[in-house]
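What you see is the complex with one protein chain gone and the rest in place.
Chain nomenclature is as follows: A and B, assigned in order of appearance, with residue numbering initiated at 1 for each chain independently.
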Amino acid sequence: MFRKISSKSWFSTAILAGVLFIFSVVSLFVGVIDMNFGDLFSGGEKLELFFITRLPRLLAILCTGTGLSVAGLIMQQLCMNKFVSPSTGATLSSAKFGICLTLVFLPASLTTIWTRAIFSFVFAILGTWIFVWFVQRIQFKDTVMVPLVGIMFGNIINGVTSFVAYKYEITQALSSWETGHFSMVLRGRYEIVCLVVPLLILAFIFANHFNIVGMGKDFSQNLGVNYKFVLFLGLTIAAAITASIVVVVGEISYIGLIIPNMIAMFKGDKIRGTLVDTALAGALFVLICDILARIVIFPYEVAIQLIVGIFGSILFLFILFRKLKHGRKAIRLNKKEKGGESA
Amino acid sequence: MNVKELIKKYDGKAVVDSVSFEIQKGKVTSLIGPNGAGKSTVMGMISRLVAKDAGIISFEDKDLSEWKSRELAKRLAILTQHNNVQMKLTVKELVAFGRFPYSGSRLTAEDNAIIAKAIDYMELGEFEDRYIDELSGGQRQRAYIAMVIAQDTEYILLDEPTNNLDIYHATNMMKIVRRLCDELGKTVILVLHEINYAAFYSDYICAFVDGKVAKYGTVNEVMNKETLSKIYNVDFQIMEIDGKPLSIYY
Partner (left out) sequence: MKLTKQQWNIIKLVALAVLVLGAIAAFMFIGVNFEKPKLVQFAMKLRAPKLIAMLVGAFAIGAASIVFQSIINNRIVTPCLLGMNSLYTLIHTLIFFALGSGSIFAANDNIAYVIDLIVMTVVATFIYGYLFKKTNYNVLYVLLIGTVLSSLFGSIQSSMIFVMDPNEYDILLETLVASFDNINTEIIVFSIVVLAAVAFFLRKDLKLLDVITLGKEQAINLGVDYDRVVRRLLIGVTLCIAVATAMIGPISFLGLIIANLGRQFLKTYRHSQLIIGSGLIGMLALVGSQCLVERVFNYSVPVSVFITIGGGVYFLWLLLRGKRGSI
C-alpha cells in the first residue's frame, strides 16, 4: 500500500516536470520577434536576443513560480492555516512598502536594485513577523479569520504606501511594482531573482522541521525541535523569497495561496512529499499565465498580475467553496451559527 | 391544531416521516425525544419557519400555508433558541415588537397598555430601559417571553426554552410556561430535552423517535418504564412525586 502511494507520487512529479519542460520551450519561442529553434544555432542578432530577453524571462518566471508557491507552503505549514500566503499574510505589501521607502528616502545614487532588495527584504520579514505574532495572539483562530485579517493588514500597509507615494510624488515610479509584470526582465536587471534558488534548497533541507513546527509548540518541543528558531527561520526564508521576487517583478498575488492548496488536495499535507510538486506546479502556473499574457493581445502583452489575478481568484474561490462543502463542520464557528441569523 | 402525514426530507432522507397528531387547546404539550428525532423540525414546520415537503397542518380549520403571515402572527407565536440581536434594543422596545402584527411601527394607547402589562407580568419593570445585550441569559429569555405575551396569541410555541439556562432559571421558565397556560389560557407547545420538566409541567407529551411519533398521550400514558426505555434506549425508573411521574435514568 505504502509503496503504491509513493510510486504514484513520484509519477505525478515526473508528469509535472515534463509538462513544465514543454511549456518552458514554448515560452522561449513566443515573442514579438519571430524566432525558431534553428536561429539559435545560426547565431547573430537573434541569439543575442535570446540571451538578453527570452532566457532571462524564462528564468525569472520559473523562479517566481517556484519561489512564491514554496513561500506560501512554508507559511501555511508554520501558521497551521491553509489560507496564509505572501499575499494574505502582509509579506507582499510590506516588501512593496520597503521599495517605496528606498525610492523616497535614499539618494538617487544609492537606489540600486540591491538597496531596494535589502529594504524590501527587511520590511517583508518585519511585516510577516508582525502578522504572525498578531495571528498567534488572536484567541479564536478561525481558519477563515486569519486570511481576512491578513488581507486587511495588507490593505492598510498598501494604504500607507500610497500615502507616502502621493506625498512624495513617486506614484508613477511605484506603479511599476503595483502590478507585477515580466516585460522589464532583461539581462543585467533580473539576476537577483535567482536568490530564490539557494533559498529553496535551504527550505528543502529544513522541510521536516517545518512540518514538526506546524504540529504545534508542545509537539515540537517534545521532539526536541527549537520552535521559535525554526518558526523564525521559516518565515525569514519565505519573506526573503518573496522580497527578491517583488523587487524584480513586482506584486503577483494568489500564487502562494492557491498552488499549495491545489497540490495538497491531491497529495496530502506532508511538506517533504509536496514541496517539489508545489514548486513545479507554481512554475507551471506562472508560465502558462505568462504565455497567455503574451498572446492575448499580441504584439502587446498584459501584465502578468492581471492574468494571475483573474485565474488565481477564480481558483481561490473554487477552493473556498469546496472547503465549504466538504469541511463544513470543521470550520463552523460555533453552534449558534446554525440558524444563520446569529452570524 | 391538527397535523396529518407531515413529511420533511433533507438530501433525500426523511427527517420527519408521516407524523400525525392533534394539539389540545388550552393545554401544555411537550415534544420530546432523542437528538435528531425530528422534534425541532416538526416545531419549525408547525410554526412556518421550516417549509414542509408534504402533509397537512390545519390550524383553526385552514391549512397553515393558506394563512396570511401577518394574520397568523396574531394567533401563533414562536420563540426559538437563537435570539442574537446585534442592535441596541431596550427591553421595552423588544416587547413592543410583539405589537407589530397589529399596529406596525405605530403604537396605539392600547398597545402601550398591553406592553406595560406584559412587562409587569414577567416582572421586568426594573429592567425595561436596559439594553437586552446587557441582561443575563435568564432575564433576556424573560424579555423574549414578554414579547410573545404582548403578541397576544392563542398559541405559543417554544423551541427548547430551557436550553442554556441553569437549574434555577430553567425551573422558573417552566413555571412561567405553566402560568401562561393556567392564568392566561394559552395553548403552549414546547420542544424539551429534559424529560422530567415535560412530565412535571405539561399536560400532554408527544415522543418522537427517528422522525416518527413513538407515543402521544397524557403525561401518565407516556411516562412509564417500557415506553421511555424504548424511546431513549436506556433503562428507566419511574417515581412519583406530588402525584406526578418523574423518571430516573442511568
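Please note the rule applied: a residue touches a chain if its C-beta (ideal position, glycine included) is under 8 Å from a C-beta of that chain, and two chains touch if they have at least 3 such contacts.
Computed from a prediction, not measured in an experiment: that's the story for all the values here.
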Touch criterion as defined above, residue of A:148, A:201 or A:223 at the omitted chain: A:148
Candidates B:151, B:227 or B:247 - the one touching the absent chain: B:151
Residues of subunit A in contact with the chain not shown: 83, 138-140, 142, 144-145, 147-149, 151-153, 155-156, 158-160, 162-163, 166-167, 169, 179, 253, 296-297, 300, 302-303, 305-307, 309-310, 313-314, 316-317, 320-321, 324, 332-334, 336-337, 339-343
On subunit B, residues whose C-beta touches the chain left out of the figure: 47-49, 68-74, 77-80, 82-89, 93-94, 97-98, 100-101, 104-105, 133, 151
